[in-house]
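Sharing a structure here in structure tokens format.
The complex appears here without one of its protein chains, the remainder shown in place.
So, subunit A:
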Amino acid sequence: MASSFSRVLSSKRNLGILSVVGGSVTAGFLLHREHLSAGPSVRRLYPASAEYPDLRKHNNCMASNLTPTIYSKLCAKVTPNGYTLDMAIQTGVDNPGHPFIKTVGMVAGDEESYEVFADLLDPIIKERHNGYDPTTMKHPTDLDASKIHSGQFDAKYVLSSRVRTGRSIRGLSLPPACTRAERREVERVVVDALAGLKDDLNGKYYSLTQMTDEEQQQLIDDHFLFDKPVSPLLTCAGMARDWPDARGIWHNNEKTFLIWINEEDHTRVISMEKGGNMKRVFERFCKGLKEVERLIQEKGWEFMWNERLGYILTCPSNLGTGLRAGVHVKLPRLSKDPRFNKILDNLRLQKRGTGGVDTAAVGGTFDISNLDRLGQSEVQLVQTVVDGVNYLIECEKKLEKGQDIKVPPPLKQFNKQ
């Protein structure tokens, strides 16, 4: 991929919004990171020491990495869109976290946040993404689904397969910071592109402000409808502002490809089916993503992406591929084996309940997905899930026959360059 910065200049643009903004933003992009002009400083009445948050009871990545020195260096900076460090860390200050679950504790308000606040975000990224160093490494992007092998699972065990990611529209601020106008523009750009999808991807958009009661009920029954965020992790970051203005759901007629607009990210893209054909789910995922990208590019837009961080999303935990590929799989015996968690760890997989993040498993059925997001490509991560789930099913079968299972050796995480 060409350098993200030169792409900003070369692509045709919908000039309505960006002709005026473009000057300062592109100028900022052209400079090396060290010299990045972050915009005029914000007015501060108190010294950094008086403003430094009390993080003594906190357990999140932001609290672990925000030293008084880093705070002092960054607190007066502002991105060209007006986003500040205090805004970025507010969610982590307001949500001290949990002794067992380490949340990220910080968000990006725009693409430039990852540059302007790099002194804090880079160590957070490194901690969250198992040592990936954004200052020296490059993230590989690979959406060629044909490379997946053995991607069809035994349907006796795998009930459903799903791949999700997010995409952000370059030039528009992210959900924590976007204005109503920007959010509406995201909706317009994406809905416009989705209207161009054909054949098995042909579908319909349901705006949250305008759907009928019947449409709403159907979306609930399909488990497609998303609600106003209630998690304080999201609300404290400002992502629920102006709800439900410019939020909506698009899905294809076959209900196998779904897009959320303006929830936690500009877009969340989901491909799914009942049964174990992960390869087909991933094929549709890649095809759909590439089509949408082509359609927005026709109008002069593009996704936020760079070679350090891959796809840029609101939460640093979703950088890189932003990809979570997973299955609902029945593992009643294996899940009771004391080696279950170690096996998952070594396979670079995580388990969740079938309600998604922070839910419990029901009846021995688990949501199993990839742990990693950054430093490996989409193909690599989906293959990891495929290989891992196949292994778990083999273990379950062995246990059914009364045979013993082995803990596999740990997978290598990524090629450190």
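Heads up, the rule we're going with is that contacts are C-beta pairs under 8 Å (C-beta built on N, C-alpha and C of every residue); 3 or more make two chains touch, one makes a residue touch a chain; residues count from 1.
Please note the rule applied: contacts and distances are computed from a predicted model.
Per the UniProt record, the absent chain's protein name among "creatine kinase", "Protein O-linked-mannose beta-1,2-N-acetylglucosaminyltransferase", "Response regulatory domain-containing protein" or "ALA-interacting subunit" is "creatine kinase". Of the listed positions A:Asn81, A:Asn306, A:Asn370 or A:Gln383, the one in contact with the omitted chain in the full complex is A:Asn81. When the whole complex is considered, the residue among A:Asp133, A:Asp154 or A:Asp242 that touches the unshown chain is A:Asp242. Remark: the omitted chain is touched by one listed residue; of A:Thr209, A:Asn253 or A:Asn341 this is A:Thr209.
One chain of the complex is left out; on subunit A, the residues touching it are 17, 20-21, 39-47, 50-54, 57, 78, 80-83, 86, 90, 93-94, 177, 179-182, 184-185, 209, 235-236, 240-243, 245.
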